[in-house]
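One structure below.
Heads up, one of the protein chains got dropped from this complex, but the rest are sitting where they should.
Up next, chain A:
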């Protein structure tokens, strides 16, 4: 197997299309104009010694090791900062160069510890490699002089020495090994865009400093790992490498956190994961990562993980461990009993957006062909179902229009209801890179998110709207674009239905939809809306990125359509740098939707009532499919409370914590007779489960994830499933126990079945993915290269559809009892309900959820920083600590929902999107008052959760 090796070309690739030919060490090579001599050499297979250069950052020219001689030029220029020129003749190895390089290395090594044998970077150290490359044999300066290496010099304290900083949970900073090449500083600035590092002091006193000579943990560092990756020595080293040693083999796989879908090399030693390193060829992340994907994989081996199947009669009983066979037989017989007793429609299932496409496909297949109904839904219900519906209506496909690379060509970017630097950090970094190059940013968000104002980033416009008024603001933007005549008539006439546009234009032009008219309820200064509209319509390539702040509203689908309208009206669809881009939450939420997880849709978004589509599956599966759409998650719960829905198979979703109105979810689950939960941990939903089937992590299975840009990426198994089976095998065995004749031996066979039945996946297969890394659907005869950008020569549905978007205020209104609006969001270090990230060292950054409240509202209520407060809505109440900040406007409060004890969803209501039932998480009328500690519900819940997690024969884990 061996390690996946990546070539470091030293400097980034040039995008030029003009080629230049030169000769390096007698080898003629053609490279794009603007390429460095160093990169050109590497492309010719000649590696020039280097230390401060790496291709993730721009050339810097500080180490003086990469010097070359160029015929006709004086001196010895640095190859990293010298661009190629036609006819150039370069020599990379001459007597003069050898002497210089050896001299430079001598100086480096004279201030470097000589502990190579016991150093964590042994075997992966560029300094060591370069000492070898230049033939260093002796250091004439000795090691006794001024140095940064030893704590004491001849007994006296060495003021230049700094101790190791191990404050970051995942990596250490050892200044004594630093050669001050600035690669970490530049990676932090150029790649991550946080600017948390600097070089302090000057000359021999220069040191890398996080923040203002702070520890890494206290500094602005977000622990993305770019600096660790960039470091050529052991100065910045993963703690896991220090503990385990260098990896010996690696496989490329896909991160299982957010919808960016970063490619990583899982670097292994045997079956032990040593580290995750972002893969440069990963087309979503281009070699970058965030703290979650890079470091937060410890949950995979956490002691809380359940590895044996368990059963219990009543949810008040302790769990009893059983064999897999017993568990499958039990579930099969219970489901059949329930169906016999209560009817075929009395059971259903939920597919997981965390699992692979193949696993999701199997679960919906089990439900449709095994259960004989269409009661299948997925957690996209509670996040991006309005995206599917809205974009499907407007453009004809339920997905984003661009690839992530597209942002490199954007001139104006609108971010609405998304917080990319926290929720989609790698995309956030790529966006910030483009903004630093000069693109303009418009942020539409109730909260002053980091993108509005952070180092080297400043939004041109921030529209701090009141939660729940997205449609009014988006329509007001359209009002300005139409009434000021800055729409793109040529585009609309060519690509869209002109009469629909006229109807829509008349609708948005109504004075009641002007920025001035809507100010009363949106709270946004009309001049900001006018300015933002003009900028988007006339500023060049305009792209819109949005998240759950758009979809999780009672008018979520309407806002998605309003976004589509804006893009069409300004002609910002169908080429690089533009488009409408939902930032999808979970790693495979796009895939789970594609795979037919919705009750009304078969894979590929084809309606269940369509006879031709059903026939394809009926023929292959040998069963007759029900043509009526099944129940959505909220309907299943309602039916359960009513007594007609009795059994459910939930794969990898924690509906009790993630779905709105926790008490209603609990009541629904409690009313069922057989709740089967398949998960890594005893999650909150498992408190109400009768059968627990242990799940497997993304490291333990083969498959594919589809990210937010429709990219199908391979997931590769790097270790044996600790629970015995990959999730697809569990579903298959359950299906077999229910009498279905399934015999897949590898997920590639499932993908073949998907390709055979679903036109947009027609050409997808594992051989292609093996060869090309990934592909963006649709991938078929019409799109033989896949589809990085959609709607290039026209919309999938034919003509783009303009849809009227009438603003209707949500029924969730503030009043004297509940005068504040609560909105919810995420934080960088935690993921969703936190089941994984809470079981990693990421808790160092975010140990509990806190409520953000404006100083004015806090003062009125006598709330001080860090106080316990009671947060009450019409649905329920909970308690958490408050933090006082003007990030939120007066009248608005904000919290995250990563911790189960907070129970933020006890507060949220059951209002939902009119079209798709997506819950209105983002708006809840609340009151905040001082409190003494956790509420009664929280205490009861804690106790109940503790009780329901007991396992016979096992002591409770000491917390």
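Rule of thumb we're sticking to: contacts are C-beta pairs under 8 Å (C-beta built on N, C-alpha and C of every residue); 3 or more make two chains touch, one makes a residue touch a chain; residues count from 1.
FYI, contacts and distances are computed from a predicted model.
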item: Complex member absent from the view - protein name from UniProt, among "Formate dehydrogenase subunit gamma", "Dihydroorotase", "Menaquinol:cytochrome c reductase iron-sulfur subunit" or "Putative spermidine/putrescine transport system permease protein"; value: "Formate dehydrogenase subunit gamma"
item: Full-complex contact with the absent chain, from A:36, A:76, A:92 or A:209; value: A:209
item: Identified contact with the non-displayed chain, of A:164, A:302 or A:456; value: A:456
item: Which of A:196, A:851 or A:869 contacts the chain that the document leaves out; value: A:196
item: Interface residues of chain A (partner: the chain not displayed); value: 194-202, 209-213, 219-220, 453, 455-458
